[in-house]
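Since the structure comes first, as structure tokens, the remarks are kept for the end.
Here the complex is missing one protein chain, while the rest keep their positions.
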Amino acid sequence: MLESFWILLLFPLAGAAVNGLCGKRLPHKLIGLIACGAVLASFLVAALAFVELTGRAADDRLVTVSLFTWIEAGEFVSRAAFLFDPLSAVMILIVTGVGFLIHVYSIGYMHGEDGYYRYFSYLNLFIFMMSLLVLGDNFLVMFVGWEGVGLCSYLLIGYYFKERFAGDAAKKAFVVNRVGDFAFLLGLFLIFREFGSITYLDAFQSVQSSYPGMETGFGILSLITLLLFIGATGKSAQTPLYVWLPDAMAGPTPVSALIHAATMVTAGVYMIARCSPLYSRAPETLLIVAVVGAATALLAALIAIGQRDIKKVLAYSTVSQLGYMFVACGVGAYAAGIFHLMTHAFFKALLFLGSGSVILAMHHQQNIFKMGGLKKYLPYTWGVMLVATLAIAGVPGLSGFFSKDEILWQAFSSPQGHPLIWALGVAVAGLTAFYMFRMLFLTFHGQERIEMGHHDDSHGEDDHSHHDAKPQEPGWSVRGPLGVLAVLSVLGGLVGLPAWLASTNQLHHFLEPSFHYQFVPEAHGEHSHALEMGLAGVTTLIGLMGIFVAYTAYLRRPHLPEQVSQRLSGLYRLIRQKFLVDEAYDAVIIRPTHWLSKNVLWKVFDDGVIDGAVNGTATVVQIWAQQLRKIQNGYVRSYATWILLGTALLFAYFSYFAA
Amino acid sequence: MVPTSHYLILGAILFAIGSFGVIFRRNAITMFMCVEIMLNAVNLTLVAYSRSFNQVDGQIFVIFVMVVAAAEAAVGLALIVLLNKRRGTLDVDQIDTMRW
Amino acid sequence: MELVVFYLFAALAVVTALVVVFVQRAVYGALSLIVCFAAIAGLFVQMEAKFLGAIQIIVYAGAIMVLFLFVIMLLDPQKEIFVGRKPALLIYASPLVIFFGYVLLRALLDAPQPAQGSLAERGAIREVAHALFQDYLLPFELTGILILVAVLGAMVLTKRRPAETE
Partner (left out) sequence: MFDGYLLSLILALPALGAAVLAFLPAENRSLLRNVALAACLAAFAASLLLWTGFDPSTSNMQFVEDHAWFELGGFQARYALGIDGISLFLVLLTTLIMPLCILASTHIKKHLKAYLCSMLALQVGMMGVFIALDLVLFYLFWEVMLIPMYMLIGVWGGQRRIYAAIKFFLYTAAGSLLMLAALITLYQYNVTPNFNIVEITGALSDGRISIPEGTAYWLFLAFFLAFAIKVPLFPFHTWLPDAHVEAPTAGSVILAGVLLKMGTYGLLRFCLPLFPEIALQMEPTISCLAIIAIIYGALVAMVQPDVKKLVAYSSVSHMGLIVLGIFAFNLQALEGATFQMLNHGISTGGLFLLVGMIYDRRHTRLIEDFGGLAQVMPRYAVFFMIITLSSIGLPGLNGFVGEYLTLQGTFLANPVYAAFAATGVILSAVYMLWMYQRVFLGKITGEANRQLADLNLREMAVLMPLVLLALWMGVQSSQFLRPMDASIQKVVDRIEQAREPQSFRVENLGR
């Protein structure tokens, strides 16, 4: 099974093709079955391959399969080849596993929507592209997946394409991603120029031989890694390119869960982990990665506090958590980043899906200030959401605690880390706990402010909804995946227990071979377990404080937030308006470019200068011709005169000058 | 024997007179006659050269010129008659339809 | 003696040509032109081109000019007033023609003029006939076609069309 792991790519592709081409004529049940079956098959293949991989010796855990030569031009060769190693194994399990759960969830969530087949076709295509991304054995195949998931994201964000905002959001996501891809491409070009190959293993080998140690100063390696990282900021929604992700919530909620929380947005983290041999040698870039990650985490957490839309809160929370993962990568703790990626995939998918079932129950009402007290109507959803919220808030014992704590510990102790980054991380942990519980309390607790959504008819689901009905728990296909994810959110942390709890961190151990080429300065020696435990305690404390503040502000004294916001109205408004980043981009980049293109380049330069010159030449010729044609005046005698003059001049020329 | 240059000078003078007539006169028939003067001037020159080069070809050319002149007179005069019929005038200044 | 004859004919040709140009009635011009052609025919004969002299009289002064006279009489043109719609032309014309005549002369006189011989000794008409019917046979035949076309053309042009009511 291990050697033919690549067949797992075929199932979702086939599913997408079948549903896309003839889904219109298929019954809905069959469509869902095909889509879920395809992903399940992929997951099973991945799991079998994974099991087989663990059976091998640690340094033998690497399989590559080359299907055909894709592009070949001189020394430049890119094969359609795939790589299965611990890193891609973990990733593919997350992708297909969580992906499968969300597919199942979608059957219930999307029930009765227009273009049901279209949705599942896109979703399967996404799984295929994401698999390409994580399984590719060279940068170009990864880039196919990288852009492919972007496309699926575009299609799925724009799923409700009748709404203007959906189209806007979809386009924005694609374009912002393209900005990142621009840098990513330049990074690829540079890799080929420097290392003569875009295959991971060859390129890394070449790096290892030419850079035995770290690069000093900002050199080529730093430039490559920086360019790749800019690509990652686009895909993984980091500063300054995070702006598309909150808007991307225009898509259906399962899509937000799958693409914009669990899998696609983590592609940047995967990419950095995959390129760890490059990043580990470029300390300058690592610093930038860590700082950008920390800054994004803080910024997004602050914005999340002021959001009123349940999905927007989660979106900014995702941006913030991704910041954590980049902090991990930035301090050289790739395994910790992947660990958090995994746990985050569980609890954030759970949160999104939970919010999805709230939204479904509320008939597409997404404003948390119009909910409240939902606990009694949706106890099951409340339960799983609570688990997830506790996990993300970093309450000890749950998955989020272990992964977040490991990142913070690494940020503190790793040679690339710095206490300042750690402090930022801890502050963000507090903020996270606060805004997540704010959301939870406002939604499920407190007084009822229920105001059902007026679901637009065009969404096509309203036939059987009753606006005055009480919110109801959704069906099994929605609740099933929620349960599984809740279990994973609780237990997911066990694969990566910290050193003060277990002798080996299993995930680290497993991922080790993937970072084989990494240049790792192991320097944990001087720090004791006691310090690690102590720091974890501090984080936990801060997190609990955040929960307490949220409890005070939104349950015990509901007027407090209003008072605070009045006291700090400037800051509050700034947070509410998301620091005006979108508006700034609009004013500084988009509008001037548009204005310049329209009024200067097109109207003035193209139509005026160039065409003006062309038409001007024609006009000048025409003016002269107008004058000259007067010679053709119709008088024979005048013509005779001209002929005579011409002949005379010719004779004169020949007898005086030519002779 | 009269030197060739004399004939050439005479030819040039006649040609100039003819061309002046073409410009000067408004009557289509007179213009036509002036053209005939120019043709004869040319003929004179051709014959003069023919004698000067001691070659008969110049004279042959003159014969051809005469034939063409005859044909031209036939067609040209026919056109003039037609013109007079259509426009009722022989004044070329009145006939300026073919202009910009 | 020859020179005197030449000047006589030359003066006659120039004067009659000037009459053609400056006389107001076309019919006088035509009559004057016949004299001009006759004078030129005389010059041809003086240059030993007797055959040409003969056909100059027969074809030109005879046939063509008769045609002209017929047409003039047929149309009966008015006495011409020389100043037309473009009086400026008259001002340009004289200097232009003088300039033209001058450059023409220069060109003719600058051309090489080899020693003169005489065709008469070898029988000019025989020579002409020889050249015309051997070396220039094809052009000669073509002129026949040309004349045929011209005759047809003249007929077609002047034919009264049935639709035309004038």
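Letters are used for the chains, namely A, B and C, taken in the order the chains are written, and counting of residues starts over at 1 for each.
Note that a residue touches a chain if its C-beta (ideal position, glycine included) is under 8 Å from a C-beta of that chain, and two chains touch if they have at least 3 such contacts.
These figures come from a predicted structure and were not determined experimentally.
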*asked:* If I'm reading the header right, one chain is hidden. Which shown chains does it touch across the whole complex?
replied: A
*Of the residues A:Val51, A:Ile610 or A:Leu650, which one touches the chain left out of the display?*
A:Ile610
*asked:* Tell me which of A:Leu26, A:Leu48, A:Leu190 or A:Ala652 is the one touching the absent chain.
replied: A:Leu190
*May I ask which residue of A:Cys22, A:Val51, A:Val175 or A:Ala584 touches the chain that does not appear here?*
A:Val175
_Missing-partner contacts on chain A, residue numbers_ = 68-74, 76, 80, 140, 143-144, 146-148, 151, 154, 158, 161-164, 166-168, 170-171, 174-175, 178-179, 181-182, 185-186, 188-190, 192-193, 593-594, 596-598, 601-602, 606, 610-611, 614, 618
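As a working rule, only the chains that are shown with their structure count from here on.
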_Between chain A and chain C, what distance separates the C-alpha centroids? Give it in angstrom._
99
*Starting from the mean Cα coordinates of chain A and chain B, work out the distance between those two points in Å.*
93
*Mind pulling the residue numbers of chain B that touch at least two other chains?*
19, 23-24, 26, 93
*chain C: positions in contact with at least two other chains*: 84-86, 89, 93, 96-97, 100, 104
*Enumerate the contact residues on chain B facing chain A in the complex.*
19, 22-24, 26, 31, 92-93, 95-100
_Complex interface listing, chain A residues touching chain C_ = 635, 637-638, 641, 644-645, 647-648, 651-652, 654-655, 659
*In the complex formed with chain C, which residues of chain B make contact?*
1-2, 4-21, 23-27, 29-30, 32-34, 36-37, 40, 43-45, 47-48, 50-54, 56-57, 59-60, 62-64, 66-75, 77-82, 84-85, 90-91, 93
